[in-house]
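This report concerns only the one structure given below.
A single protein chain has been removed from this complex, and every other one stays in its place.
Now for chain A:
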C-alpha cells in the first residue's frame, strides 16, 4: 500500500486518451474514464462502441495504442493481466474466461493456485475447501467443486466467473454482461452483490444490456458512442428513454 492509496483526492481508476485500432478499424479514439472509490459506473453504448475493449485494457488483457491508465494514481498502462490483478482489478469477461477442462476450484484459483513451498505440490484440499466456502458465502449453489466446468449450466458458469472476480477482494470490479445467462433471482443477487461490494469501497464498472438494472445500482452512466465519450448522465437526471437516445449518439 503506497500513500497514494489513502489519498482520497486521487481517483481509483483514471483512464485518459485511450486509443485502440484493429487494422483499419478505430475501436477507441481518445476515451476518458474516471471511477471513484465505491462508485458504480454504468458503462453503456451501442454494440461496437468500444465498452468491452476499454474494460479489457483496464484488466490488462488488451494493450492500448495510446493513452494512460492509472489505478490509485499509479501508472498501469500496458503492464498485462498479472499486474492488473496485483493492482486489485478483477473482471468478469463477457465470455466468462473459464477453462472447461478444469474443475470449479481450479477455475476459481486459476493463476493464483495455493501450493506448498518446498514440494511445489498444489494444495488441492485447501483450494477445494476454500472454493466451497467462497461459493457458499456468495449463496452460489454448486454441490461439488470437483466438477468440471464443461458439465455445468450457463448460469452456474456465470456464477463461477463472478465468484472468481469478487473472492480475492478486488479494489475495482469490472462486470461485462454478468447477468446474461442468469435467472431473475440470480440477477437480483448479482445486483445486491454490486451494492454490497461498492458499500465496502470497491469501485464497480458494469456493462449490461439490461438498462433497467443500471438504474438500480449505478451512481453514474458513462455513454460511449463509436469509440469516443458521448456523455455522462446521472440516473436521477434521466430515464430509460434518455439513456437509449444517448446510446444512439443523439
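By our rule, contacts are C-beta pairs under 8 Å (C-beta built on N, C-alpha and C of every residue); 3 or more make two chains touch, one makes a residue touch a chain; residues count from 1.
One rule holds in what follows: contacts and distances are computed from a predicted model.
*Asks:* What is the protein name, per UniProt, of the chain that does not appear here: "Carbon-monoxide dehydrogenase small subunit", "cytochrome-c oxidase", "Sugar ABC transporter permease" or "Protein-export membrane protein SecF"?
*Replies:* "Sugar ABC transporter permease"
*Asks:* I'm checking contacts with the chain that's been left out. Which of A:10, A:74, A:142 or A:180 qualifies?
*Replies:* Answering carefully, the residue with contact to the hidden chain is A:142.
*Asks:* Just name the one of A:12, A:70, A:128 or A:230 that touches the chain not displayed here.
*Replies:* Reading the full complex, the residue touching the unseen chain is A:128.
*Asks:* Decide which residue listed in A:80, A:201 or A:242 touches the omitted chain of the complex.
*Replies:* The missing chain is touched by A:80.
*Asks:* What is the set of chain A residues that contact the non-displayed chain in the whole complex?
*Replies:* 59-61, 80-82, 84-85, 91, 93, 97-102, 106, 110-113, 115, 120-122, 124-125, 128-133, 135-137, 141-148, 150-151
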